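A short worksheet on the structure shown next.
Take a look at chain A:
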Amino acid sequence: MALSGLAFVGFVLGHMYGNLKAFSGHDAFNEYAHHLRELGEPMLPHMGFIWIMRGGLLLALIIHVACAIELTRRAKKARPVKYVVKKHTGAIPASRLMRWGGLTLFLFIVWHLVNFTFGKVNVQGGSTDDPYNLLVDTFDVWWMTLIYLAAMAMLGAHLHHGVWSSMQTLGLTGTAEARARVKTISFAIAILIAGGFSLVPIAVLTGLIER
Partner candidate 1 sequence: MNLTLKIWRQTDAVDKGKIHTYEVAGISQDMSFLEMLDVLNEQLNELGEEPIAFDSDCREGICGMCSLMINGEPHGPEVTTTCQLHMRSFNDGDTITIEPWRSGAFPVVKDLVVDRSAFDRIIQSGGYISANTGSAPEANSVPVPRDNAVRAFNVATCIGCGACVAACPNGSASLFLGAKITHLGELPQGQPERWSRVVDMTAQHDYEGFGGCTNIGECAAACPKEIPLDVISQLNRDLRTAMKHGH
Partner candidate 2 sequence: MTDMPDTTLTSDHSHDEPSAGAYDDASGYYTLGEPIADTKAPAGDIADRWQTRKFEARLVNPANRRKLSIIIVGTGLAGGAAAATLGEAGYNVKSFCYQDSPRRAHSIAAQGGINAAKNYKEDGDSTHRLFYDTVKGGDYRSRESNVYRLAEVSTNIIDQCVAQGVPFAREYGGLLDNRSFGGVQVSRTFYARGQTGQQLLIGAYQAMERQVKLGTVTEYTRHEMLEVIVADGQARGIIARDMVTGAIETHLADVVVLASGGYGNVFYLSTNAMGSNVTAAWRAHRKGAYMANPCYTQIHPTCIPVSGDHQSKLTLMSESLRNDGRIWVPKKAEDCAKDPRDIPEEDRDYYLERIYPSFGNLVPRDIASRQAKNMCDEGRGVGPMVGDFRRGVYLDFKDAIARLGKDAIEEKYDNLLDMYERITGENPYEVPMRIYPAVHYVMGGLWVDYDLQSSIKGLFVTGEANFSDHGANRLGASALMQGLADGYFVLPHTIRDYLSDGPFEEIGEDHPAVTEARADVEARIEKFLSINGSRSVDSFHRELGHIMWEYCGMERTAEGLRKAIDMIRELKREFWSDLKVLGTADSLNQSLEKAGRVADFIELGELMCIDALNRRESCGGHFRGESQTEDGEALRHDDEFAYVAAWEWGGDAASNDMGTPILHKEDLVYTAIEMKQRSYK
């Protein structure tokens, strides 16, 4: 769970970096997108890096989901009778959103891949072969941006708890100080990633980025 989660953290950081290229304009963004396909050539075939990444991510996803299902199954079994009243003292809300948040993110990823990677759906009916234009067309639609922002909020929450939790699982938070430090770092990463991803759609919707 922790290791696959951390793989995702690495991925989304890179992904976010790429997204922010949108602020550099049409050509820079498309150039970046194109370069990803050529990364590693000639050692790797065309799209080689992308497929390695995709393979790795898929594996991480399978592990992550399998672990999540197992943990959920055990948790259900561990408390067959629910409390009538239960408070959640000591828990940050994010920690209790992990399962629903994970499911939400999963659905979002499916849609996101349909939207930008495999299906290439342009809700405005425009062209889909220009990544930058597809991006702008997508986020010009207010409800698309809203879905996206909601997903990013969920991602932030997921990371807020997830990063801390992975460090704890890896046994790297053995003192009160280390624990406080990791909690701060998780919060910072959550804000950084969720915030970083949100900048582009907001910028599109507010007209800061346009075709």
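How were these picked? Simply put, all candidates are chains of the complex that A comes from, given by their letters.
Worth a mention:
One rule holds for everything that comes next: a residue touches a chain if its C-beta (ideal position, glycine included) is under 8 Å from a C-beta of that chain, and two chains touch if they have at least 3 such contacts; residues count from 1.
The structure displayed is predicted, hence computed values, not measured ones.
Every candidate listed (1 or 2) is part of this complex; the one in touch with chain A, counting any copy, is 1. Within the complex, the chain A residues that touch candidate 1 are 70-71, 74-75, 77-92, 95-96, 98, 161, 164-165, 167-176, 178-179.
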